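Take a look at this one; I'll ask things after.
Left out: one protein chain. Kept in place: all the others.
When the chains are written out, they are named A and B in that same order, and each has its own residue count from 1.
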Amino acid sequence: MGRVWPFHGGVHPPENKLQSNQSAIVPMPVPKQLVLPLNQHIGAPAKCLIEVGTKVLKGQLIASAQGFVSANLHAPSSGIITAIEERTLPHPSALMDLCIVIDTDGQDQWVDHAGIDPLSVHKGKLLQCIRSAGITGMGGAGFPSAVKLQAKSKINTLIINAAECEPYITADDRLIREYSEQIIAGIQIIRQLLDQPACIIGIEDNKAEAIAILSQALTGIDGIAVAVIPTKYPSGGEKQLIQILTGQQVPHGGIPADLGLVCHNVGTAKAIADAVLLGQPLISRVTTVTGKAAAKAGNYQVLIGTQVSDLMAFAEVDLAATSRLVMGGPMMGFTLTDHQVSVVKSTNCILASSELELAPVADHHACIRCGQCEVVCPAELLPQQLFWFAKAEEFDKAQSHNLADCIECGACAWVCPSQIPLVQYYRFAKGRVKTLHAETQLAEHARLRFETREQRLIDEKLAKEEKRKARAVAAAAAQAAKRAANPDAEDPIAAALARVNQQKQAAATSFTAEPPEDAYKALKTAAAITRTKLKKSSKALTDALASGHEQVESLQTTVDQLTLKADAAKAALSAYETKLGLDPEHEKQLQVTAAKAGAVVRKLEKSLATAEDAAAIEAQIVIAKTAHATANQALETYQHKSTALQQQTQES
Amino acid sequence: MALLNLSSPHHHSLNRTSRLMMWVLLATVPGLLAQSYWFGYGTVINLIWACALAVTFEALVLWLRKRPIKPFISDGSALVTAFLLALALPPFSPWWLTLVAVLFAIVFAKHLYGGLGNNPFNPAMVGYALCLIAFPVSMTQWAGTENTLNLAQQWQWFWTETLSGGIDGYTQATPLDLMRHTKGLTLGELAATNPVLGLGLSASAWINAAYLVGGLGLLALRIFTWHAPVAMLASLGLCAGLFHMGEPDLYPSASQHLFSGATMLAAFFIVTDPVTSATSRKGKLIFGAGVGLLVFIIRSYGAYPDAFAFAILLMNLAAPLIDTYTQPKAYGHQGNKDNER
Partner (left out) sequence: MQSLYFAIMVLALLALVFGAILGFAAIRFKVDGDPIVDQIDNLLPQTQCGQCGHPGCRPYAEAIANGEAINHCPPGGESTIKALADLLDVEAIPLDAEHGTEAVRTIAYIREDECIGCTKCIQACPVDAILGAAKQMHTVIVDECTGCDLCVEPCPVDCIDMLPIEVTPASWHWQPPTDIIATSNHAHHAAPQGDVSHG
């Protein structure tokens, strides 16, 4: 028996373990359907390996681990894959995620499998065996076990968590009583992998029978000690158990391995033994079904993927009497609002409580800072302060009061005389802190990308400028070279000036000297301007006529002149257009045709939705669509032609 | 049945605010009995009157604030305030004095700050301090110990503030008052010349002992932790002891300090008010020690008969600061100096 240290805080909720630990573990028959979520563990979801319709055997790999922190998934029984679809997860959010659905065939036919002798193989093989069996922590968190067995630093002590401090749950208790040999075999395999560290099994003193059986089984085995610890919630929390058994605290932000420790659950040890010695992957587990609404409260050997509704039916749970259905224990479990969810690798308990058993809190009162939460907090935080900060959404203060060290054990909320749902506040604050942190990182990333882009745009502009300059220099050099070759030529500047003058003169005499497109534009503008002027003058004239103004005559002259000018401009424009081969009227006509055809198509399509003889109308649509296409094509051809013409004139 | 969807924990202890408050009320009973034995029916009449007023004001303000009345009344916090005020006020308080004190405590010191849990100052002490400043004469009329009023006389005095035959024979200065206001004499001479002092001191000691018993009961029930009261009594005792050793003629001894005035009432029922004191264990030690020190200073050098109201209000002011600097080290932060604050 090892020495035990105390830890700060803790509470003594009623244990309620007798309801379920009096009878042996009952294997539950294979249910009709199994639903296996792809992500039952901490880390990346497993990658599905099979397709709908595949026939699978019991123990066959159906989804493989993706990355280092992930776990394989095996078919818990033989049958046919009938769906790979989104189903409600056993998760407090009750969100959906991808699940593999197996309709079992009742044969329960094993795939070929065989165990290995752990003593005759090397560590890599052993680790591979455990990894491929898809074993995750069976205590509740579901961390892939193989990752913890690949310690980078030297492990001095292996801690086996058999505390099971949550009220109601007795799965580990029964497991120890019935499978102590396998558990010890599993522990020996873990010790072999970690270079034979000392092992302490931490178990609460309320499991006298399990302690006796374990001690009995351990007689004559060196290096494994049983430490009986006082019953106090949450002694089974990893950090608390480490403090109880070693007197050390896992540093903030660190992991037990930093202290040369590693912690595994008894259930995990049994699963490792099964995987190595029998070659059986993790496809079933022991789950406690308890609560006042369960007529046959007890422990059940359940296949992973079994629907909670099937398990409840087998344990004769009175659904009508169930007020609160909890997956996990009453202190840290989460409520299920839908019993059509799966038992997963980490499901240690289904608690079907009657209304009186876990009565909903009637009233939340105000916090009077009584400090009882602080007294019971195993993480030695100031829960009352964290509550104020979370409520006021002062997350930076909450962080500086070590919100992150909260293990959400619920001792504070359990003891709170004002019955404030403290844990929910902490979970909310933690979630927001996480989101805000992610948002800050995203913003920083976006800022960098924005700045990089701006820089790139500037660089591109500069590079263009640079190129232009280089071209100018090259041209000048070429010019110089040319002049050097031909010294008789006149002075280039004078020549350029002369050219400019010439151009000016040409422009004055005839618009044809201008680039054709510009000329076209100029003409258009001129026509528009004269039209506007004419309009204005006409209006002024009408006004003047109406009011009997003296300047009517002069205005009349202006209008006449302008009318002439406008006509001239229009004539010039159309002449030019004819020359270019453009005909605005024709283009307009084509556009109208195309639009009409489009309208016909839409109308027909609309009527199709309501019409009975769909086939006829569909045929009509086809015809109309063809007409539309033809019209569009004509328009396009015309536009192409005009552009081409313009370009030609430009080039000439 | 529709399944509930709630955050864990799903189970809850039977601990309730109203239960805490009820124990606090019960724990004052020994003190109340002792006080009534020595000073007559005044305290009891006051207590009933204060309770009625406190509940009425509480309900009224809750109604004005559009808050549910029943759950807040049933938490018992208004009654605790009323008890503390009634026990702290002199037995000769007339009806209006209690009314002013309770009104100020419940309406101003408690609800104007947001109600239970949000008030920075102890409501009872705010009410007491206001009366002490505004009505010093009424507040220092302590009943005599050798002959007390009967119920009818006390009742008459309570409502009319007149007494056939005059009040003078029934009131007297408290021992603390005597010890301060007769500085011309040494304490030894004072005790020799004034037999009333001896009797007063013994009455005071009995009452304090009764409160001590009640307080220890609360401690045993873990209604509060030992830190604040022990720190307060230790610091007061230490200061008094040191000064008494230096000049025994001028300074009363530690035991006289600890067992006179409202020392034990304050130590176990007022300093331990969770809302207005510091929250961490270290913080409570500092808070209590600060109260003790201030009490000694004000008693020895101040102008008021007892010092608790001011000492506690001053430390209430300091509580947020104390909290800031006494955050305990969380699990896993032992080796980390950055997180000391």
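Note that a residue touches a chain if its C-beta (ideal position, glycine included) is under 8 Å from a C-beta of that chain, and two chains touch if they have at least 3 such contacts.
Note that the structure is predicted; figures quoted are calculated from it, not measured.
Residue-wise, the contact with the chain that is not shown comes from A:A366, picked out of A:L36, A:A366 or A:L590.
Only one of B:L4, B:M22 or B:A59 touches the absent chain when the whole complex is considered: B:L4.
Only one residue from A:H339, A:R369 or A:H628 touches the chain missing from this view: A:H339. Interface note for the absent chain: among A:V52, A:L442 or A:V592, the touching residue is A:L442. If you put the missing chain back, the residues of chain A touching it would be 39, 89, 91-95, 97, 325, 336-340, 360-366, 390-391, 420-421, 424-425, 427-428, 430-432, 434-435, 439, 442-447, 449-454.
Keep in mind that, in the parts below, only the chains that are shown with their structure count from here on.
For chain A in complex with chain B, the residues that touch the partner chain are 8, 11, 13-14, 92, 94, 167, 239, 243, 249-254, 319-326, 328, 330-339, 351, 353, 355, 358-361, 363, 365-372, 374-375, 378-382, 384-385, 400-402, 405, 408, 410-411, 413-419, 421, 423-424, 427.
Every residue of chain B that touches chain A in the complex is listed here, in rising order: 1, 3-13, 15-17, 19-20, 71-72, 75, 77, 115-118, 222, 224-225, 274-275, 279-281, 284, 323, 327-336, 339, 341.
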